[in-house]
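Every protein chain except one is present and positioned as in the full complex.
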Amino acid sequence: MRTDRLSATQLVEGVLRGNRRDLARLISLIEDEDPSVPSALSQLYKHTGRAHIVGITGPPGSGKSTLVTRITTEYRTRNKTIGIVCVDPSSPFTGGALLGDRIRMQEHALDKDVFVRSMGTRGHLGGLARATSDAVRAIDAFGKDIIIVETVGAGQSEVEVIDIAHTILVIDVPGAGDDIQAIKAGIMEIADIFVVNKSDMPGAERKVTEINAMLDTDPRDRAWRPPVLVTNARAGEGIAALVDTIDAHRKYLVDSGLLAEKGLQRSREELKTIMEHKLTAELMDKLKGLPEYEHAIKKIADRSDDPYSVAERLITKFLADYGRRVTESERKR
Amino acid sequence: MSSPKRIRVLVAKPGLDGHDRGAKVVARALRDAGMEVVYTGLRQTPEMIVEAAIQESVHVIGLSILSGAHNALLPRVTELLRKEGADDILVIAGGIIPEDDVPGLKKHGVAEVFGPGTALSEIVDYIKAHVKL
Partner (left out) sequence: MSGNDDTAKALRQWEEGAVAKTLTKFPEREPKFETISGVPVKRLYTPLDSACQDYQRSLGFPGEFPFTRGVQTTMYRGRFWTMRQYSGYGTARATNRRFRFLLEQGQTGLSVAFDLPTQVGYDSDHPMAQGEVGKVGVAIDSIADMEVLFDSIPLDKVSTSMTINAPAAVLLAMYIAMAEKQGVQMNKLRGTIQNDILKEYVARGTYIYPPKPSMRLITDIFKFCSEKMPLWNTISISGYHIREAGSTAAQEVAFTLANGIAYVEAAVKVGLDIDSFASRLSFFFGSHSDFFEEIAKFRAARRLWAKTMRERFAAKDDESCKMRFHTQTAGCTLTAQQPDNNVVRVTLQALQAVLGGTQSLHTNSRDEALSLPTEQSVQIALRTQQIIAHETGVGDTIDPLAGSYYVESLTDETERRAQEYIEKIDLMGGAIAAIEAGFMQREIHDSAYEYQRRVDAGKRVVVGVNMFAEKEDRKFDYLRVNPDFEKEQVAQLKKLREKRDHGLWREAMRSFRIAAQGEANLMPLIINAVKAYATVGEICGVLRQVWGEYKAPDIM
């Protein structure tokens, strides 16, 4: 049984010193939404921003995990350290998850410069876990050069990876001779690099043609046209070229100023998300015990009041309250 | 699912034993009981198991072994956990492990051994009772 549970802030020093156990524990606290986490992340923040974050998404069966392993091997020969986060869907009914991506990464099992973490989505939609972004941050502060985020992308809405990754790889496999797209439209649009894996299967060339045809019809005028690469991850073919392309994309982002631009946009969105999250949490916490709240809900349900007016009233009250508390605490300081 | 906290379990097959029916069935049952299960597959060395357990920050390590090599392999896992300061992780085992060997394994740090015929609910209940989130 866990006896002493360290708080997130106690783990910060360890993370910065390269203690992987502390990193792992911090990620758990992030997943558990422990109250000590924001403060720890705040301390780690200035140490982040160095890693290149690569998102890898694609339908089940496309060989993502094997590809991730191969990319890792290639990067290791180029002396890069790697962090890998594998996100798998949690059961909507039981909340549990079977996290089996690690099986495919055995060759890096004892490499101290490769850190692998499996995460369940824990009810969060969008393809990632709520904790993924902060976990990637922690791994960035820990010092990994490249962080790979692997997620299942099959549905149209599983595009959240675009918010945290610099370079997004979309993986597909040759079809069984039909035209049904394994990848849905939304995911096609976020790709920086397309990879047709399992190139030994029949139809690989056709798949490449299909993707290029789709790119030809893209109305956006993009300076970076996503290359369509072909790999056989199992046989280790096409990997060096793929890694070269990832590096090339990084260079493009830096040279074009897009990296800085994205960074700005990301910071704006992240701040907004954190503030929204915090405000909502505080609001709901304030309302939780309030008899007035429960009463209002009943009135809404029986149509003697309406949710629009109720919301207006409660928020005004909350903000006034909030403002008062802020003024008080500032006065105290 | 109000709390985001989940029990995390590593299910591993140490050594050369290739019979994974039990390990997979248990992994699935734990998932159905709401736990996050990292399944490592076959041919795990004690070093690989402990490293994975640390990176995944699991609460429990479940070891499945039917080859008779449990007396050699399981204590190595618990010893490595101790060396890493990670012996707060609960270690349980299952498979073909004679009753006579259980006290010795427990002395080495294996918390419980679940022999053939154990109901899945027994394992689930044990973990839930012994892991405080």
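The letters A and B name the chains in turn, as written, and every chain counts its residues from 1.
The working rule: a residue touches a chain if its C-beta (ideal position, glycine included) is under 8 Å from a C-beta of that chain, and two chains touch if they have at least 3 such contacts.
Please read all numbers here as calculations on a predicted model, not as lab measurements.
Novice: For the full complex, which residue in B:K5, B:H19 or B:H130 touches the chain that was left out?
Specialist: Spelled out, the listed residue whose C-beta touches the missing chain is B:H19.
Novice: What is the set of chain B residues that contact the non-displayed chain in the whole complex?
Specialist: 15-21, 24-25, 27-29, 39, 41-43, 45, 67-69, 71-73, 96, 98, 115-117, 119-121
Novice: With the missing chain put back, which residues of chain A would touch it? List them for me.
Specialist: Given the touch definition above, chain A has residues 61, 65-66, 98, 100-101, 103-104, 106, 234 touching the missing chain.
Here is the rule we go by: only the chains that are shown with their structure count from here on.
Novice: Quick check: in the complex, which residue numbers of chain A touch chain B?
Specialist: So the residues of chain A touching chain B come out as 1-3, 20-21, 24-25, 27-28, 31-33, 90-91, 94-100, 102-103, 106, 109-110, 115-118, 120, 122-123, 130.
Novice: Along chain B, where are the residues that touch chain A in the complex?
Specialist: Answer in residue numbers: 1, 4-6, 8, 27-28, 30-41, 43, 47-48, 51-52, 54-57, 59, 84-86, 88, 90, 130-133.
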